[in-house]
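Here the complex is missing one protein chain, while the rest keep their positions.
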Amino acid sequence: MFGSHKVKIEGELLEKVKQCSDAAGYESIDEFVIHMLEKETNKIIPPDESNTSKEDIQKRLRGLGYIE
Amino acid sequence: MSLFALGLFTSPLAIVVMLSVVIGLLMILLFGYTSDQKAIGIAKDQLKAHLLAVRLYRDQLHVVMGSYGKVLRGTGRYLKLAFKPLLYVIIPITLLIVQLDRSLGLTAIQTNKPFLLTARVNNPQALDSISIDLPPEITASAPPVHVAADNEVVWRLVASQPGAYEARINAGGPNATEAVTKTVRVSSELARVSPERLRDHFWARMFSSGESALPDNSAVESISVDYPERNIPLGFAGYEMNWIWLFFILSMIAGFIFKELLGIQV
Partner (left out) sequence: MSRLCGGKSVRVASVFLLIAVVLSPAVAHAYAGPGAGFAVLSSFWAIFVAFLYSFYALMTWPFRQLFRFLRRRNAYGKAIFERAVILGFDGMDPELAERFMNEGRLPNLAKLRDRGTFSKLRTTFPAISPVAWSTFLTGVNPGKHNIYDFLACDRNHYLPYLSSAEIKGPKRHIKIGKYSIPFGKTEIKAMRKGTPFWHWLGKAGIFSSVIRVPVTFPPEKFQGVLLSGMCVPDLKGSQGTFCLCTTRSASDKFREGGVRVPVERKNGVCHSYVPGPDNPLAETAGHELRVKYEVRPEPAANQARFSVGSEKFTLKVGEYSEWLPIEFKAGLGFNAHGICRFYLKEVSPEVEVYVTPVNIDPGHPDLPISHPVTYSIYLAKLYGAFATLGLAEDTWALNEHVLDDDAFLAQAYGNHHDREQMLFDALEKTQQGLCTCVFDTTDRIQHMFWRYFAEDHPAARDVPKAERREVIQDLYQRMDKLIGRVMEKIDDKTLLMVISDHGFKSFARCMNLNAWLHQNGYLALKDGKTESGDWFEDVDWSRTRAYTMGLNGLYLNLKGREKQGTVDPSEAAALKEEIKQKLNGLVDPASGTVGITGVFITGNVYRGPYTDNAPDILVGYGAGYRASWDSVMGKVTAKIFEDNLKAWSGDHCIDPRLVPGVLFSSHKFIEEKPAIVDVAPTILKLFGLSLPSHFDGKPWDLAPQALATKTPEPAVAPAT
């Protein structure tokens, strides 16, 4: 539905991204970039919260043995 | 067949379609009631599983070959399970096909079109004295041909009027005491015909004759009429098909639909 998109990172930026990714403990540059983008886009466009009613939550958690 | 007599269906295609649907339904029901549905379901599922295993583990030759062996074994198991219901289904369907073939497989003799009537005798001497008595509506259009090698005499005949007629064959010889007859059906409509009359051969009579057996003491072994084979026009592009194959295909389609609707495992 959403497709995918590739972004080319090169040169100095790529080097910096590698360093930051390794230092933070990411598994790969891809994971780092996706996480950063998620964080930033969530600040601008908050995640869809239309499903966040207590009833829905309770319904989804039902049967999880650890909670009543 | 009384159904034909009612005149509800005069087109052979309509009859075959109707029969295919009805028989498809009945056979599926019979198969469903007489088979171990659960076991057949399991056997089929296992076959599918082994086929899937070949795909899932395609890089592992021992799995591929092992699964192929299991597919073969599974097929055997599956067919074994289908064998019992098959026995229940086979007798009625065999008799039904034989009976239907009398009407649907052959056409009656057409008026003014020559046809052959063949008599076979049990000894060459009988050929010398054999003769035929024909009703006025049927005439010989050529002298009889004697085929000594086969102990056969062939008459070329023509019918002038529709109807069911009796041709009387008088054969000489030591055992010949009386004449024997053969029905000849002349019609342009759908009609039930018997292509030959036989003296013995129970199974042969069962499958190809609609008449009583010839007397044992007659020199005549068989009398046959070469009713033309009927091909059913399919209604498009001039295609025709023998009714049995059409019946086979249509009843399979009908059966497939009914098995899905009724949830019967086949």
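Odds and ends about this structure:
Per-chain residue numbering starts at 1, and chain names A and B are given in the order in which the chains are listed.
Everything that follows uses one rule, which is that a residue touches a chain if its C-beta (ideal position, glycine included) is under 8 Å from a C-beta of that chain, and two chains touch if they have at least 3 such contacts.
Note that the structure is a prediction, hence the values are computed from the model and not measured.
For the options B:Leu13, B:Leu86 or B:Ala140, the residue in contact with the chain missing from this view is B:Leu86. Touching the missing chain, out of B:Ala14, B:Leu116, B:Ala142 or B:Leu234, is residue B:Leu116. Annotation for chain A: contacts to the undisplayed chain at residues 1, 22, 24-27, 31-32, 35, 46, 48-49, 51-52, 54, 56-68. For chain B, the list of residues touching the undisplayed chain reads 23-24, 27-28, 30-32, 35, 42, 44-65, 67-68, 71-72, 74-75, 78-80, 82-83, 85-87, 89-90, 93-94, 97-98, 101, 105-107, 116, 118, 193, 195-196, 203-204, 207-208, 224, 226-230, 242, 244, 248, 251-252, 254-256, 259, 263-264, 266.
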